[in-house]
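Removed from the display is one protein chain of the complex; every other protein chain stays in position.
Note that the chains take the letters A, B and C in the order they are written out, and that residue 1 is the start of every chain.
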Amino acid sequence: MRVGFIGLGNMGAAMAANLIKAGHELTVFNRTPAKAQALVIQGARLATNVVDACRGEAVLTMLSDDSALEAVVFADNGIAQAQPLSAIHISCSTISIALADKLTMAHHDRGQRFVSAPVFGRPEAAAARKLFLAVAGPADAIDACTPLFDAVGQRTFRFGERPSSANLVKISGNFLIASVLESLGEAMALVGKGSLDQQQFLDFLTSTLFTAPLYKTYGGLIIEKKFEPAGFAAPLGLKDVGLSLSAGEMLRVPLPLASLLRDRLLALLARGGESLDWSAISKLAAEDSGQSD
Amino acid sequence: MRVGFIGLGNMGAAMAANLIKAGHELTVFNRTPAKAQALVIQGARLATNVVDACRGEAVLTMLSDDSALEAVVFADNGIAQAQPLSAIHISCSTISIALADKLTMAHHDRGQRFVSAPVFGRPEAAAARKLFLAVAGPADAIDACTPLFDAVGQRTFRFGERPSSANLVKISGNFLIASVLESLGEAMALVGKGSLDQQQFLDFLTSTLFTAPLYKTYGGLIIEKKFEPAGFAAPLGLKDVGLSLSAGEMLRVPLPLASLLRDRLLALLARGGESLDWSAISKLAAEDSGQSD
Amino acid sequence: MRVGFIGLGNMGAAMAANLIKAGHELTVFNRTPAKAQALVIQGARLATNVVDACRGEAVLTMLSDDSALEAVVFADNGIAQAQPLSAIHISCSTISIALADKLTMAHHDRGQRFVSAPVFGRPEAAAARKLFLAVAGPADAIDACTPLFDAVGQRTFRFGERPSSANLVKISGNFLIASVLESLGEAMALVGKGSLDQQQFLDFLTSTLFTAPLYKTYGGLIIEKKFEPAGFAAPLGLKDVGLSLSAGEMLRVPLPLASLLRDRLLALLARGGESLDWSAISKLAAEDSGQSD
Partner (left out) sequence: MRVGFIGLGNMGAAMAANLIKAGHELTVFNRTPAKAQALVIQGARLATNVVDACRGEAVLTMLSDDSALEAVVFADNGIAQAQPLSAIHISCSTISIALADKLTMAHHDRGQRFVSAPVFGRPEAAAARKLFLAVAGPADAIDACTPLFDAVGQRTFRFGERPSSANLVKISGNFLIASVLESLGEAMALVGKGSLDQQQFLDFLTSTLFTAPLYKTYGGLIIEKKFEPAGFAAPLGLKDVGLSLSAGEMLRVPLPLASLLRDRLLALLARGGESLDWSAISKLAAEDSGQSD
């Protein structure tokens, strides 16, 4: 397929590379063009501006947050103006359901099609084509984009016709991950202060009831206090928990555990954790119990 | 081995039956003797009182809470008085670390040995010999009891010489399970009010990052609102979360997520949920968002 | 003084009437002009549009939230375009500190002056000239507007040169009021279920340590469950608690009690309380304890 790709951060660059490998004709664009060079060497065409990246059947966007995506879509010479009739905009970013709904309307009004396809996985998973995708949007558009999804992920899950549904899946999934971090942080603070060997406790957990790799990976990071380099930085975690709270506010769903997570992430940032992985919220339970680093 | 077994509830009866099957010479005692009949048919000897159940090398106790166990141990003609020198008391109940420490001292002062061996698993798992055991106590005592542990569980994890360490593992483990219930409850309330199919969302979770059976089992109960009959009743859940908070108070470890769980369980009981499974706390997130049963 | 007044809700209309009574030459504007009629009878001039309301030395705005105020200020022919050099914009609305900072810059860039003057008090207090004002902004502008402040309130408190400081006072003050509501709600749920006479308990409180009228007024509403008509409606309460959380996010200050208040207000709205006074969050503590209406 002839597609554009906008947003070449760690995640985006890895996904773009896999699209090239799968044989798609890729035009890439990034605000800071240096990041596009490696992809050009791999065979991508470099777009000089957003319009230039929007000439194909579809354009994928992988940007950091709502405002970055809004800017690229609604600016003069942005995606909304640039895409041809019936072209598809696939948004892979983690954005609010409100923005997803707004994009759905905007593209629909212009005769374009909008698909939400947020991804689960860290940059290593993106590079290894191991992402999971949650996608939602017009069925024909999703069908048409299946080769693209297959090129970047190991499995795609469909959530109906309304694009924001996929975003709600992503937001809720990230909330569940953050909940695991907090619960492990508290449990480790407790067993640690109770003089138990934390690694032995973790081995027990992951050999019995908590066999998901998530517990093993994050449990290890928490015990070793290995929060740098950040796989997923605390400010992004705060943004994502904020998205769950915003969704909850819009839908009138109180989420007390999400509120606790927000307060933890905010405390982490206030106490110097800007560059740490979001699993560093586990430090706070330890610190509140008088266990220093 | 010649052993006694005190406490024949759903869990205890299943464990006792497996001890008989494994060839151990079992003497059973229960406050209400009717429950012992099935075991007598399977080959157990019926003790007429606690003293009578304490004549062997070891006695196992499986009782509902601190006060039940304290009563059986410290009463006149209780376990502490009755056990011979160097006999072993194996406590499988979920009790406080404070009581475990007290029992350790009391048995030690009388030349007896105390082992904590709380178990993870529901009654079905107990019947199928699929329990996991966390054990701690004097190494020689644990070694001696290994045939007993093997008879009731699929795997035994050792946590050192201090018995209460095993109780801390049990308490912390149950806290982690309850955390999963709350996080799933909130996430399901959110996606449900967002018109997403909850089963589809759960399938996504359990196929990707949350592969532990725990998520599948409890996720299913939560979606179907199948809270009766209770596998683990809400009042027991409140007791167990209370144990984590008591441990936290003793060790000076604030546990805000455990506090939230306690408030949820209390609300569940106050609103008529005495007989429901503890996973019914998930209803509260739904109800707080205006989604009725 | 020659002043404009934009935003004639319950609060604004009462304040505008007092400005007329004090002899100021008032031009009023409201999106729905019907509300302005009573004031015209009292001597106000009716502006046909925003520009028309901005011809005097100062314009006061009393609008419901950030977006309403932003629209009136930054629209074509909005306040920012319309005000003459060195004219003063006095914002009495409860808005975010972020917007206050933005307005400060925008007016400054145009050679105008911006003063934040949020008010404390319900509509009755506004009518009776009993409001308290927290004001901040350029000292000369505040000095110039003192006759206006005196005309609407019983006392004015100055908080320096940065306008958003006054908004922070307002936001933090409202957070403290909401905290009183929650604490009273929980205490009343507890004593009520403990079969104590709630009115007797309240009399005790307000005769001893909690002598502030706030406790008496709200305590009475809570006991009588008199939540309609709303003096301050729940959705406005949610907005205001949201402003404290936004301020906390911007300044990196976790506010766990504000998070609890937000969850309560959200639950109240989700469960049908859109039209109730914000003190109705006290119902939730009672309902969570199984005490029905």
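The definition used in the following text is that contacts are C-beta pairs under 8 Å (C-beta built on N, C-alpha and C of every residue); 3 or more make two chains touch, one makes a residue touch a chain.
As the structure is a computational prediction, the values presented were derived from the model and not from experiment.
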Just one of C:Leu39, C:Leu99, C:Val115 or C:Ala134 touches the chain that is missing; which is it?
C:Ala134
Please identify which residue in C:Val28, C:Ala47, C:Leu103 or C:Ala187 touches the non-displayed chain.
C:Ala187
In the full complex, which bits of chain B touch the chain not displayed? Write them out.
238, 242, 248-249, 252-256, 259-260, 262-264, 266-267, 269-270
For chain C, enumerate the residues touching the unshown chain of the complex.
97, 120, 132, 134, 155, 157, 159-160, 162, 164-165, 168-169, 172-173, 175-177, 179-180, 182-184, 186-187, 189-191, 193-197, 200-201, 203-205, 207-215, 244, 247-248, 251-258, 260, 285, 288-290
Tell me, which residues in chain A touch the chain that this view leaves out?
256, 263, 266-267, 270-272, 287-290
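Here, only the chains that are shown with their structure count from here on.
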Would you mind checking which chain's mean C-alpha position lies nearest the centre of all protein C-alpha atoms?
A
Approximately how many whole Å separate the CA-defined centres of chain B and chain C?
53
Find the geometric centre of each of chain A and chain B from their Cα atoms only, then give the gap between the two centres in Å, rounded to an integer.
38
Going by the touch rule set out above, which residues of chain B reach two or more other chains?
256, 288-290
